[in-house]
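What follows is a structure written as structure tokens; I'll ask about it next.
All protein chains but one are shown at their positions in the complex.
And then subunit A:
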Amino acid sequence: MGSVVALDTLLQERRIWRGQQDLPPTTRQPTGHSGLDAVLPAGGWQAAAVNELLLPTLGSGELQLLWPTLARLTLAGERVVLVGPPAIPFPAAWLMAGVTLSQLSIIRATGSDALWAAEQCLRSGSCGAVVSWPERANDRALRRLQVAADSGQTLAFVCRPQKEAVNSSPAAVRLLLELRPPQLRILKCRGGLAPAKPIHFSGWH
């Protein structure tokens, strides 16, 4: 060892990677499911970032997972945008879940148009949350969404097929929904280690 280096200077030069980064103070976005909130480091969804939901197929409980958040945001007067939903949101059920339908906007777009629309909505900063169902979103497209969510300070959800779980993703939170047994696996969560154990999750069982 030639010389003694002060720890502070090393840290300031950013030559040392610190495992536990301090989370930037953002508004908390609780998921509405206490079991999930307890294990997620931010105490809920990552605000101003992409939260990725990996679904086996249509109807795997994604709405049960999202509805409390969407209901809370629309009730607070925020706009929620669905970009390219896979089916028609049935008003009776959405109303039952507490979502204010007048604050809900639906953009019918496919392919690159859907990604563009989602990015525009996120970047504008005029939406409370943007939920998108991109058909083929590669790493680069997700990264764009991530940057857009950050610059617009908007909560973003991206629903993708389960088979994408093996590919890496820039999303801040990745959740894998499983049907049998009904449970949630946290594949990645920014600001903490992902718990190895799946969380029991079921809206109706």
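Here is the rule we go by: contacts are C-beta pairs under 8 Å (C-beta built on N, C-alpha and C of every residue); 3 or more make two chains touch, one makes a residue touch a chain; residues count from 1.
Basically, contacts and distances are computed from a predicted model.
Asker: Have a look at "Chemotaxis protein CheA", "DNA polymerase Y family protein", "Acyl-coenzyme A thioesterase PaaI, contains HGG motif" or "Amino acid/amide ABC transporter membrane protein 1, HAAT family" and point out the UniProt protein name belonging to the hidden chain.
Answerer: So the chain that does not appear here would be "DNA polymerase Y family protein", according to UniProt.
Asker: Among A:V147, A:L179 or A:A194, which one is in touch with the chain left out?
Answerer: The missing chain is touched by A:L179.
Asker: Touching the hidden chain in the complete assembly: which of A:Q12, A:S105 or A:N167 does that?
Answerer: Residue touching the absent chain, from the options given: A:S105.
Asker: When the complex is taken as a whole, what residues of subunit A touch the one chain not shown?
Answerer: 27, 56-64, 67, 79, 85-97, 101-102, 104-109, 113, 116-117, 120-121, 123-127, 151-154, 179-180, 182, 204
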